[in-house]
Each structure stands twice: as C-alpha cells, then as structure tokens.
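Data block below; observations after.
With one protein chain removed, the remaining protein chains of the complex are shown where they sit.
For reference, chains read A and B in written order, and residue numbers begin at 1 within each chain.
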Amino acid sequence: MRDVVVIGAGPAGLAAAVAAATAGLDVALIDAGRRPGGQFYRHHAAETGRLHHDWDAFVRLRDALDRLTYLPGHRVWHVEDGFTVHALAGDRDERPVRIDARAVVVATGAHDRSLPFPGWDLPGVLTAGGAQALLKGDRVPAGKRIVVAGTGPFLLPVATGLARAGATVAGVFEANRPYGFARHVARHPGKAREGAGYAALLARHRIPYRTGHAVVAAHGDDRIEAVTVARLDRDWAPVRERVIACDTVAVGYGFTPQLEIPLQLGCATRMDADGSLIVAVDVTQRTSVPGVYAAGETTGVGGAQLSLVEGELAGLAVAEAAGGVAPDPADVQRLLARRRRLRAFAGAMHAAYPVRPGWMDRLRDDTLVCRCEEVTRGRLAEAAELGATDPRSAKLLSRAGMGWCQGRVCGYATAWLAAGVCGRLPGADDLRGIARRPLAQPLRLGDLATDDQP
Amino acid sequence: MVIVGGGVVGAACAYYAARAGLTVTVVERGAVAGGTTGAGEGNLLVSDKEPGPELDLAVLSSARWAELAAEDGLGAAVEYEPKGGLVVAETEEGAAGLAGLAARQRASGVEAVEVPAAELTGYEPHLAPDLAGGMFYPQDAQVQPMLAAAHLLRASGAEVRTGVTVTGMSRSGARVTGVRTDRGDLAAGAVVNAAGTWGGEVAALAGVNVPILPRRGFILVTEPLPPLIRHKVYAAEYVANVASDDEGLESSAVVEGTPAGTILIGATRERVGFDRTLSTAALRRLARQAIRLFPVLADVAAIRAYCGFRPYCPDHLPVIGPDPRAEGLLHACGHEGAGIGLAAATGHLIAQSLTGARPDFDLHPFRPDRFPEQP
C-alpha cells in the first residue's frame, strides 16, 4: 500500500508526484506514455529541449523521479475506491497490474476537442495535438503542405513547429477574432515573449495567419488533397469560401479533459468557461471524494504552467494530509498567487476563443459525426425525431459514441447537436450523460478474467 | 389516458392502447428509453423461465413481438432477430437437468430441441469442445431495446412528453383522474404506471403499496468483430441464477453477437440499491464465464461496460393490471430482467383491460394488491 498514486506524468502529475515524494511520501507515478512529460513535454528519445518552452522546469522534475516509483507504459482502466488502481503494462504484450494506495492524484490531462466537417475522416486530417505529438515525440512532420485550423493559441506552436521542421504551412485559420486577448497576454511577460516568438516565426516562414476563418470541408478520395476555407461571421456561419491545396490539416477547437477516473470514483464535476466538463476542486486541489485530488487540465484547461502549479499544490496537500513534512507557508502563498494569476489568464483565453454555433452549418446529412460507428448527422437527426433530446439518448438511439473511442472524439459535437434539437446549448448534465466510462481503456477479456496482483 | 414512463413497457402500452382507439399521452421524466430500457440487453427469452405465469406471459409476448416485427413492419427498425437461444450444460447432470426443464416447458408451448454434445459446434463453431450437451430454443429472439421503445412510441402516435416528472395524482374521491407534474396537471380517464424500477414511487403517489426494488446488472461489450457467435448462448446455471433470492453477486454470462459487430456479455445480478460504482469482481466473473463458453474470447478486447437496475418484486413476478385500491390506476411494472421480452404482452393486456375486453390471459398472478400492506 503506497501513500499516493499519481495518475498521469504530464506537468501536473510530475509536479504532484515530486512534491509528495520530496515531503517523504511513498509515491507511485503511473502513465500510459513511454516517456514522462505528457502532451506538453512530449519528447523524442534523444531530446535536448530545443523545441520546448520551460524545458528546465521539466528537467528538474525528471531528475527527481528517482525519489519515487515511476511506471511508464501503464494504461489505467479502472480505479476503485479505497484505492485500487487497475492498469495494463506494456504496449503490445500487455500484463494486468494493480497498485494500492491511500490517496490518488488525478492528472490525466486532456485531448483535442474535435468539431466535425465534411471530409474530416479523410487520411491526412489530424488533430492539432496529434500533429504536435508526432513532431515532438517522433520528430515526424505530419505532412508536407499543411493547413492549421481551429481555435485557440495552441494553433501557433503547432504551425511554427511544423514550419521549423521543414513543412510548408499553407495558413493558420483561427475561427475567432481574439483582438481583446492581446491585452491579457501583455500582462504576463512570459506569455508575451512566447507570443512574440510565434509572431516572428510566422513572419519568417511567411505563414498567413487569418482570424475569423475556418476549414469547413476537406476534399480528396483516399487522402486529403485540398480544403475549403471560409470566412466566418460572428456566429461562425461561413460567408465566403476558397479552396486551398494541401496534403494535411491539423485542426483543434480547444481541449476536452479526460475525466474517466474521477467519474469512476464519483468526483463532482462542473462546467468550465470553455464549455468542457471538469472536476470540481477546492483550494488545495481536493475533489469531492476524500483522498482524491485533481490537478492540471482535468480541473480546467489552462496550460502547462498552471498545471505545474496545481500539481505542486496537490502534492503538498496530499503530503500534509498524510502527515508528511508540512510545506513552507510562504511557498504555498507564492503558489496560490501564481495559480490565481494563471487561472485568470485561462479564463480570459476561454472568453476569447469560444466555440460558436455556426460550426454546425458545415455539416451535411452525410457528414460523419461519429467516426468509429460511422454515424452521420442525418442519422442523429433521425434519432432526434425518435425522441433523443439529450446526448445520452442520442447515443443510445444512433450508436454515436458506442464504438472504439467510446465518444471521446464525437461526444462534444453530439452534445451540441442533441441539445440543439431543443434549442439549447449543451450543459453540464448533457456532458455528464456521455462522460462515464467504467472501462477507461479497452482490455482483453483474458486479462480481465485474471486477478491482477498488487 | 396517461402513461407514466417512456421505457419499453410504457411504449408497448402506448402502442397497443392507441391501436385500440385510445388517446394516449406518455409522460417521461428523462428521455425516451432513458431508464432501465437503455441499460438492458434486448433478449426476448422463453428458454430461461420455469413453467408458471411468467413463462405463459413470455410465450404470449414472443408471439406478439414476432407479429410486431412482421405484420406491423417494425422488424428492421427495432433490429428484431429471431436467432434462437442455445443453452449449454457443462456436466452430464446439467444436461439431464436441461432435458427435464425443457420437457416441462414444452407443456407451456415452448419449442426446445435437444442438441447432443457432438452437434454443439454445428450450432456454434467456437464453443468450448468439452461441453456435455445443450438445448436449442428457436423462439428466443432479440431486439435493440432503445430502438424498440422509441419506434413503438412513434408508431403509437401518442403524445410523448419527455423531461416531465409526475409528482402526484389528481383524485376525485378514491378515483385517480389524472397526474400532477412539474409542468402542470394532466387529466386522464386512466393512468398507467409504467415507471419500471421507480414504479413503487409512482404507486406511492396514489397511496398504494407496490414493492419494487432495484437489482443491479452489469454488461460487458467487446470490440467489433466479424460474425463469431450466431445465437444467444448461455450456461444452464443461468436459470437458477435468475430465480435466485440471493443478495450477493450472481452471474451467468449470456453471450451473443449484435448487428454492430460487438459481442454482448451479460449480465450479473446483485442487490446493492442504486449504486453505479463498477464492480470489478462482477466484470471478472462475466469475463471468465464468457471465456469458459467461447475460449476465443480470451483474446478479444472489452471496450465498454454499463449497468442498469432491474425492477423486481419479492416474488419475481411483474405487476400488471388495474389496481382495485385506486380506481383509474393501472400498473405495468416490475418486470425484473425480462421487461423487454415481456413488454409486448404487457402492453397488449393493459390495452385489453382499458377497453374492457376480456384479457387473453388471467392477470390474477400479477395483481397489484398481492403484497402485504406495509406496516
């Protein structure tokens, strides 16, 4: 029985695990990835940190991993109260593993939030995060001539990273017009420097950056050959369109926190300013379930720096609750102040980069919404006619979200479409109705049948 | 009339009542099929029941479902598949028990074909080779429960009011004259309580006791596969399990393929109230039993698990028919693990009661006032 198991080795999880271990706790840090760092510090085996912001912060944490038990390549499929973590170890010859702990820190991060459009299932259409992962983790640019689209500041590192790796970036199409956001950036010297760096790189690589524009269709037979880019009105209805040739699109509309584990444990959730469901936490990152803490994107999408701070706070809180070394109050005050500032920044970012209802105008009757089960918008409309007035019943009546990915990719769009039937925007209950995944990962029945050993 | 509950039972009541000429409003607090119907498997089984009133109801229902699928043209929409059930026994004693059960069931109109051990793989090529024998039940069939409820409701032409909760009953003396809801009152010549696992609460609104409790069940769903399993296959121990009064975890996996390519493995039975927490012990048991029947499944991935709460009465029989304690109120709830199968006959019998026709069937065993009044 360990003092604490931290799930997720991104910025939040690393910071939590190291803080708890430094305070004297017996810590296990578990992550599906092959190397620590999560999505933000995703890196190649021979990484030097040249392409990463804040790489030093990561190196400090990585160098402290010898204070704890780090378990890479472990995919958690369920956590039981008490707490028992059930996982699969290994990427091909997997083996069931179980870890018992007195406390849990959930730091499972987020994945790209997708909005469907005609042709988005063509090979060559990737999520922005997917393109970034290929580049950072494998040093492979996703294509040769790439269009980057969606919304949010994250599009900038993706576009500039691809350009630096030698790809031609045919344009960055930001659906919003975030003019007021610059004011908030200016208040954070670090962010301002980062933003100026992206602007310089866009200019150097002659990458057009267009606000109020979106990719509304992808064209091609067996792979993408071109996209239609449209100028959008305030509600994102397309106004004027043109076609741009490309072999790849990297598209992302913000992020969806991965809440499987907190939901398995019964943690209370709420809706964040960006329209995502998040875990509700108190000032010490405690969830509504005693012994369960959450940090990073699971408590609200806000970037790596905020995750580092939240992770450290969670780690200190776990340690204090377990009777470990009490944290220095000055340190805690400093962290709390930093979290406040970064949270306010995240709030301003969410306000500047919302999702607007006009995205649904892009869908035709035969446009896939659920990629796994190949459920079209037309089939969802039929489900609505049969009485599907919320995302859960839309799923049950259409099979959207019932396939391999269990609605991770289509869930957000399905929620909009189902709520739209009743003329509303998706609310927390809509998202909760499709967020429960008692199995957080697929597992072979043979592995399920075996009792895993602590 | 007003029907409380938009699950498969409420939907079937709406369908048959509308066909009998009644004007129907269905009131559902969630979404269509959002209760236990959305968590069921859709087995229409006659094979798993001992002779008695429930088996008689199941045999009637199986004929009604076949009619709904063929004559009423709903077959494709509700994914009706008359695929038959194969019950297998691991031991000689088990096989003898099966033969005895089948003999008794035949007297109730059930068709059952004995399958010697050597012929089992002719039915199911991937079955474990060491089973002792089996029984094939051609009447066992399958529907997709959510689609079944939704299409029955649509075909009924009833007014369906979702997101509306019944909060009380309107009375005129002892008579129930309608329902109160959080969106206003609805007058009705008759009110049907089809609130499934919550049927006891709705009955209490009319001041009558109908003891319905939740019995939790988990189902495992595999990755999509090419066709592997042709029928509904389960082990003979299942029948004992269904009828059991034990509170602890019981399970006997029913394994079957679906049109979507996934294989469903369900379900467990536990009395733990309305607790949705996943029981890994329950899933392990299901996985073991499924692999025992079909060893190839050991290498297949489970991608989803879900649970629901079967509505059960202490005597394991549903509650169907008019309530003599509250004129104007009828019940159609408490179908435990067979509500999808029994829905068609239940709707048909409720419609007969409402129109004053002589029911096809003696409703006495299902009467709502058969339980002792609460102290």
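The working rule: contacts are C-beta pairs under 8 Å (C-beta built on N, C-alpha and C of every residue); 3 or more make two chains touch, one makes a residue touch a chain.
Methods note: contacts and distances are computed from a predicted model.
Not shown: a single chain whose UniProt protein name, out of "Phosphonate C-P lyase system protein PhnK", "(2Fe-2S)-binding protein", "Ferredoxin" or "ABC transporter permease", is "(2Fe-2S)-binding protein". The chain not shown here is touched by just one of A:Pro11, A:Pro96, A:Pro118 or A:Gly137, and that residue is A:Gly137. The missing chain, though absent from the display, is touched by one residue of B:Gly173, B:Pro226 or B:Pro372; that residue is B:Pro226. Of A:Thr22, A:Thr84 or A:Thr127, it is A:Thr127 that touches the chain left out of the display. Summary of contacts with the chain left out: across A:Arg2, A:His213 or A:Arg408, the touching residue is A:Arg408.
Interface with the hidden chain, as seen from chain A, comprises residues 32, 34, 39, 44-46, 91-93, 111-112, 121-127, 129-134, 137-140, 142, 222-223, 371-372, 374, 403-405, 408-409, 442.
Touching the omitted chain from chain B are residues 223-226, 261, 300-301.
In this section, only the chains that are shown with their structure count from here on.
Residues 6, 30-34, 38, 146-147, 150-151, 153-154, 160, 162-163, 220, 222-224, 260, 262, 265, 276-278, 280, 283-284, 287-288, 290-291, 297-307 of chain B touch chain A in their complex. Chain contact summary for the complex, chain A toward chain B: residues 78, 80-81, 86, 264, 266, 373, 385-390, 392-393, 396-397, 399, 402-404, 406, 436-439, 442-446, 448-449, 451.
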